[in-house]
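Note that this complex is displayed minus one protein chain, with the remaining chains in position.
Note that the chains are named A and B in the order they appear, and that numbering of residues resets to 1 at the start of each chain.
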Amino acid sequence: MTFHAPHIDYAGLSPVIALTAGICAVLVGGVFSARRQRLVVSVLSLTTVAVAAGLCIWQWGEREDLVAGALRLDELGLAGALIAILAAAVVIPLSWREPAAERPGSEPRHGEFQALLLSSVLGMVLLAQAQNLVVLFVSLELLSVPLYVLCGSAVRRTQSLESGLKYLIVGSLGSATLLYGLAFIYGGSGSTDFTTIRDAVGSGLTDDPLVLIGIALAATGLAFKISIAPFHQWTPDVYEGAPTPVTAFMAVATKAAAFCVFVRFFEVALGPAVDNWQPALAVLAAVSIVVGNIGALGQSSLKRLLGYSGVAQAGYMLVGIVCASALGVNALVFYLAAYTLMNLAAFAVIVVRERESGYGDGIKAFEGLGRDRPDLAWPLTIAMLALAGLPATAGFMGKLYLIEAAVDADYTWLGVAIAIGTMISLAYYLRVVAAVWMRPAAEPLAPEGAGMPAMAGGSPEADPLPSLAAATAAPRPGTRCLAILVPAWLMAGATIFFGVLPSPLVDWASHAGGALTPFLA
Amino acid sequence: MDVTWYVVLSAVLFAIGAGGVLIRRSPLVILLCLELMLNAGNLALVAFSRAHGNEEGQVFALIVMVVAACEVVVGLGLIVAMFRRRLPLNVDEMRGLRG
Partner (left out) sequence: MVQVAFFVGAIGATGGALAVIALRNPFYSVLALVVHLVSLAGLFLLLYAQFVAAAQVVVYAGAVMVLYVFVAAYVGAVEEPIWEPIPGQRFLAPLLAVALLVELTIAILGTGLTALDSEGPTVHAGFGTPAEIGNLLLERFLVVFEAASMLLLIAAVGAVVLAGRRTTPPTSSASRPGSAGSGSEVAAGPHAPTATSSLAPADPPSAAEQGG
């Protein structure tokens, strides 16, 4: 028995290494005392994501297998990694005053909070590049486990704990289902490598019931993670209960990474069985579009609304996979990027309003925003219009791109489904816009009041006296916080920019599809 | 013994676990049922590893154990945190998030 160390291309692996080093540094940064900790930790995490993003951009265009074929370095994986890193870069400033990390009344947890966030990013980067069933499974868990903790990290708030537990149970159920599916696919093909599985499935296993049930279980498990319709019930609850910066991160980054691996797993490993999974996924996409859009109609909490809208958007994006063409993958990556921009803009505004109005994330908190806080109203409006898919926004271009891909792949009816879903969605997105611009401001509630809902994370009355004094002495959190306003405006600006001038983003996305060309029809 | 026996046994265990997750209400027992499901996956992996005569499935099973341990740690952490807040440990009573 001899040991042959695998060849490691450190340049290709550098984003992963940078993130790992950053996580350790941030954890150590948590030893600083309360006042300095937040600054040190935030700077460290922002540096980490900046370095990781730089290294991803440096490696853009390389295509090779890393570490004995465990990871695949190509534009699709790097695109997913970049989207996840972008989401983290926005969420780090958003959690600047997050009660879940601030822990009024006890020691702050910024070090742990940001380290968990970064390790989730690490899981996403690995997941987007995974080319092996075992890597897929373990990086999906590395993505999820920190998110379970982050959802429940506002331990003073009942809703947060419940959402954490709910996410953990549903997420683990999804993982277990996925694992069983992966076991069957391994059982059918005798290998855990995507390319070897592809060869094995191609040579006479496309209709084998063992492999088919494996595909079905694996698709179900992944559908839990990206909240595709029949498996979406957890989404609005968890989104509502989790601390808002965490919700923002979860909503965009998880989808990006999970969709990247969804594409790679289905188009590369299970490509030969395309005739079997294509119709099933098409039905899932259609159901998701319908259920998500109808569910969002009656919501009064903006986070729940975005949760349901996320279900519908996941349905749109699934169409990109159903197409099983390079065009479909391009459209999917484009839409993922656009979805990230518009959702982050919306969540940034929610974070601010939730802290300064007493209404939590209810739609009431946003009434009259247009007159009082135009600096917040505009990003929210742009985000809502883009999510609804109005022209001159990135959301419009993304939907157009997806519809084109669907028609090109003879799935015209799915293109029609996207169009109908978009029309339904206008009703609830425009309701938010109307509340922002056309209603008078609701009476502000005193944030320290007894009836303070949702965001009462700190719950000062439960704390010993010193912290009560600190809580009242502290300035109203969130107000005019540049760390939040700047990202919100940047995201909203980019949404418009790529809506008017989509070609840079289209070029970028088309590299991702190009990386899979050898495997696509 | 044919490998099929082991795989069918794993299917039985997986179904029991899935049923348990749906039936039980205590989050602690639900976590146990999730363990059952993951272990059913492990049995299938090891059985297929035997059938193909390669050890990748066994490595996969070991990693699943690590993953299961991590989920348990976080899940139990949440349960303890909820218990300290005196929240009902019953997934049916988690009404704070319905609307």
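FYI, a contact is a pair of C-beta atoms (placed from the backbone, for glycine too) under 8 Å apart; a residue touches a chain by one contact, two chains touch by 3 or more.
If you're wondering where the values come from, they're calculated on a predicted model, not measured in any experiment.
Chemist: Looking at the whole complex, which of A:A50, A:L210 or A:V416 touches the chain that is not displayed?
Modeler: A:L210
Chemist: Footprint of the hidden chain on chain B, which residues?
Modeler: Residues of chain B in touch with the missing chain: 1-9, 11-20, 22-26, 28-29, 31-33, 35-36, 39, 42-43, 46-47, 49-53, 55-56, 58-59, 61-63, 65-74, 76-81, 83-86, 89-90, 92.
Chemist: Please output the residues of chain A touching the missing chain, sorted low to high.
Modeler: 1, 3-6, 8, 20, 23, 27, 30-31, 33-34, 66-71, 105-107, 109, 112-113, 115-116, 119, 122-123, 126, 132, 134-135, 138-139, 141-142, 145-146, 148-149, 152-153, 155-158, 164, 184, 187-188, 190, 204, 208-210, 212-213, 450, 452, 456-459, 461-464, 466-467
Keep in mind that, in the parts below, only the chains that are shown with their structure count from here on.
Chemist: Rounded to the nearest whole Å, what is the centre-to-centre distance of chain A and chain B, using the mean of the C-alpha atoms as each centre?
Modeler: 25
Chemist: For the complex, which residues does chain A have touching chain B?
Modeler: The touching residues are 133-134, 137-138, 141, 145, 148-149, 152, 155-156, 158-159, 161-166, 168-169, 172-173, 175-177, 179-180, 182-184, 186-187, 190-192, 237-238, 240-241, 300-301, 304.
Chemist: Give the list of chain B residues in touch with chain A in this complex.
Modeler: 7, 14, 17, 21, 27, 30-31, 34, 37-38, 40-41, 44-45, 47-48, 51-52, 54, 56-57, 59-60, 63-64, 66-67, 70-71, 74-75, 77-79, 81-82, 85, 87, 91, 94, 96-99
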